[in-house]
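A single protein chain has been removed from this complex, and every other one stays in its place.
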Amino acid sequence: MPERIGVYVCWCGGNIADVVNVKEVAKHAAGVPEVVVAKDIMFACSDEGQKTMVDDIKNLKLDGIVVASCSPVLHEQTFRRVAERAGLNKYLYVQVNIREQDSWVHAHDKKGATEKAEELVGMGIEKLARATPLNPIKVELTSKVLVVGGGVSGLTTALELAREGIHVTLVDRDRYLGGFVRRLPDVNPVHRPGKDVIADLYSRVVSTGNVEILSGTDLLEVSGSIGHFRARFKERSGHIRHDADRELLSRAERECPVEVDNEENFGFTRRKAIVLPDDRVPETPYIDMEHCIKCGVCQRLFGEGVSFDASDIEFEEEFSMVVQSTGFQPYLPGRGEFGYGETRRVLTLPEFLRLADTSGKTLVFNGRQVRDVAFVYCVGSRQTETGGPNTYCSRYCCTSTLNTDSYIKKKFGSSINSFHFYRDIRAYGLYETMYERASREKGLFIRYDPASPPSVTAEGERVKLVTKDSLTAGRDIEVSADLVVLVTGMMPSEDGKKLSAALKVSSSKDGFVQELHPKLRPVETTVGGVLVGGTAQGPKDTHESMISGAAAAAKASTLLMKGYTELEPYVVTVSEQKCNGCTQCVTECPAGAISMVEMEGRQVASVNVAMCKGCGACAAICEPEALQLIGYTYPQLRAMVSFSPQPLGAQSK
Amino acid sequence: MPTENPRILVFAGSMAYLGADNAGLLHKEYPSNSFVVKVPCTTMLRPGLILYALRHGFDGVFVASSGPDCPYLPDCVERTAKRVESAYDLLKKNGIEPERIQLAGICSVCSDAFANNVKQLHSRLKKLEPMRRDGLLVSQ
Partner (left out) sequence: MSVNEYDVLVIGGGIAGMEAATALGDMGFSVVLVEKEPSIGGIMISLSKVFPTTDCASCISSPKVSTVAHHQNIKLLTYSEVLDVRKENGEFKARVKQKARFVHPEDCTGCLKCEQACPVMVPHEFNQGFVGRKAAYVPFDTAYPRSAVIDLNNCIFCGACERVCPTNAIDFLQKDEEEELSAKAVLITTGGKLFPMERKKEFGYKKISNVINGLQMERLLAPTRPFNTVLRPSDGKVPGKIGYVLCAGSRDASLGNPYCSRICCMYSIKQAILLMGALPLVDVTIHYMDIRAFGKGYEEFYRQAVDMGVQFVRGRVADLNELENGDVLMKSENTDTGKIVEEKYDLVVLAAGILPETHNRTATEALGYATDSIGFIKPRADTIGATEVSEGVFAAGLGTGPKDIVDTIAEADAAASSCASYMKENFGKERAEKILRELM
């Protein structure tokens, strides 16, 4: 246990030192008998600061260090590495938080803040003086990753990992891959159909030979921790051979008597009960048993190749890491929101895109040619003023709409008039040129105030929009259109929320997956071994989702190429001498990590460290204090809370 | 005799600790005579430890549980509440006011909740007698 302690009090520029008298704090710490050296440092985290500590540890033969600086969340790893570089066990280091929990919250109480820092440092010294050298728990990582979600992001993650020689299982509930992008008729900024972008990615993924693709497969359950995630899948039967002959399939499709709305196109087209891939990947057909009437037409063509009662297959696999790329779901306007659901001539952007894609040379809706299209932006986003739940901006919608405008004019001719009811056009970065082009192509931009959003009412075969245009100094402006397109934002997907809950991944306030650091660690989650890519983390466009997916791959490979990871050794230990064999801890443990074993003729508790999560629930109820949580032992905690800022006598009044 | 500036010990679970950090990021001020001790999860708190703190230098203890976001236990709140209930009993047995303990769930972004809980406990403790340690007043 450390007896030669070094204490370092950080100025953090002025962040700490403007409020806390760091020199006083260091001087105060120097008075503690175990403290050999106590210094104040301008930036403890800087290289210079680190060098000071390394030199002191070596030269003064320190056996433990206390750093009083920012929150350990930021720099714990930094200072542990300092200890390590100086040849000190990295757990013989304690960080004391005198910034977030002191100088920043007591700016108007400098004296109090300084005294608080002195005491916090004192508590840190007490904790360190009762610490023992520890070693991290090593977890082997097999080269096997589960990617959940087969949109652009998941496919990109899978592709990158597979190219690096890592084995990937890619699961998607959908029978066809590509998520939202698959249904985009024109992907910005490459201007190719989404299904082509997906098909390209898919063929590259397949050619690596390292990816097992489970499309049309439900992820029933997932549990475990880094190195040992267990997932249970249900592969839904397609009821028809994957490699069924193409010609016969087309015939079967023609002859199938069942016709239903094609959900792929929001019902703008119809489909049969036997479904062909139709340029989608993987190129496997299926029979939609929900609508199939088992008439036997296809069965006559394929014989045993069709099986109406083929059952789904359930199986389990183990993975060392999981990438959550569960995407988003488009905001669905409520009935009456900008006329949605009240007049058929109000569509959402995803719906409109399918209408445009499935239309021939002219854009026709409900039997009438469409000439005037009005886009209403920020539907389901930036709802602070309207009291809706989504306060965030959905990022992709402005540029996606500008791209749609350009796409329909390219496809249906420039005779189409477009009206843009917007709040701010967020055509960020290089996308600005799209905004400029849309204005040039005679798009009319009308800026509305969120406090008085455009009213949308049916008017015969047309729709009327009225708003106050801020650019014309608040006069009422009225537009009559054939179609109104509500530019709907992104919402976290329900599937994604379920997966996060199962993996215990935290969500941000907006419901998307919370990244480990909003600035520096965008693809890591709060759970070790679980990464996040694409729009599951927050709104993004196609390109950004792919970048995010590739970044997630990078973070996975940094661990997988090493083949192991190290976990904190903060687990529970048992003193067999003290254990009275009561077994209460066995029932208290939420992880099932404790069992009773025989030792010297009696039953004592034993902890499986690989399973122990380090919550300490067992230790709290152990009567004889036989269980101790390493790093937070009760002797340590008692020493900390009874640390006396001054000699006892000085306290009396 | 009321306590002029009560000393508060905060046991913060890992998420609650981030909540306290968040209060710092947003510069939400609260009484400086409060000291956070980080624990992974507040279910590890022995009732005896709370009593120990009150006898060794603190006028009140704020148990800041990570709430439903606790990365360790989904039922962290219930389990922590059980610990705190036992602590109430233990305090009563020892003639100490149970209102010296404050329990709240603090999420990783609950900066206001954190600061307000400390303030609340601080003003409540002011109305009580200072705790004594070995015959000496704890707070000055």
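Points to keep in mind about this one:
Should a chain be cited, it is by its letter among A and B, assigned in written order, with residues numbered from 1 in that chain.
The working rule: a residue touches a chain if its C-beta (ideal position, glycine included) is under 8 Å from a C-beta of that chain, and two chains touch if they have at least 3 such contacts.
All of these numbers come straight from a predicted model, not from anything done at the bench.
Interface note: of A:Asn21, A:Thr114 or A:Thr156, the residue touching the hidden chain in the full complex is A:Thr156.
Of the listed positions A:Leu332, A:Cys393 or A:Met599, the one in contact with the omitted chain in the full complex is A:Cys393.
The chain that is not drawn here is touched, among residues A:Ser46, A:Ser203 or A:Ser223, by A:Ser46. In the complete complex, the residue from A:Ile547, A:Ala626 or A:Met640 that touches the missing chain is A:Ile547. Considering the complete assembly, subunit B touches the hidden chain via residues 25-27.
Taking the complete complex into account, residues 12-15, 42-43, 45-48, 50-51, 70, 74-75, 77-78, 81, 85, 152, 156, 159-160, 163-165, 187, 189-190, 192, 197, 208-209, 381-382, 384, 391-393, 395, 398, 424-433, 436, 447, 470-474, 508-510, 512, 515, 517-523, 537-539, 542-551, 553-555, 557-558, 561-562 of subunit A touch the chain not shown.
In this section, only the chains that are shown with their structure count from here on.
In terms of their C-alpha centroids, the spacing between subunit A and subunit B amounts to 32 Å.
If you check the complex, the residues on subunit A that touch subunit B are 71-73, 97, 99-102, 104-109, 112-113, 115-116, 119-120, 123, 504, 506, 509, 526-527, 570, 590, 613-617, 619-620, 625, 629, 632, 634, 637-638, 640-644, 648, 651-653. Of all residues in subunit B, only 9, 17-18, 20-25, 27-41, 43-46, 49, 52-53, 56-58, 69, 71-75, 79, 83, 108-109, 115, 133-134, 136-138, 140 touch subunit A in the complex they form.
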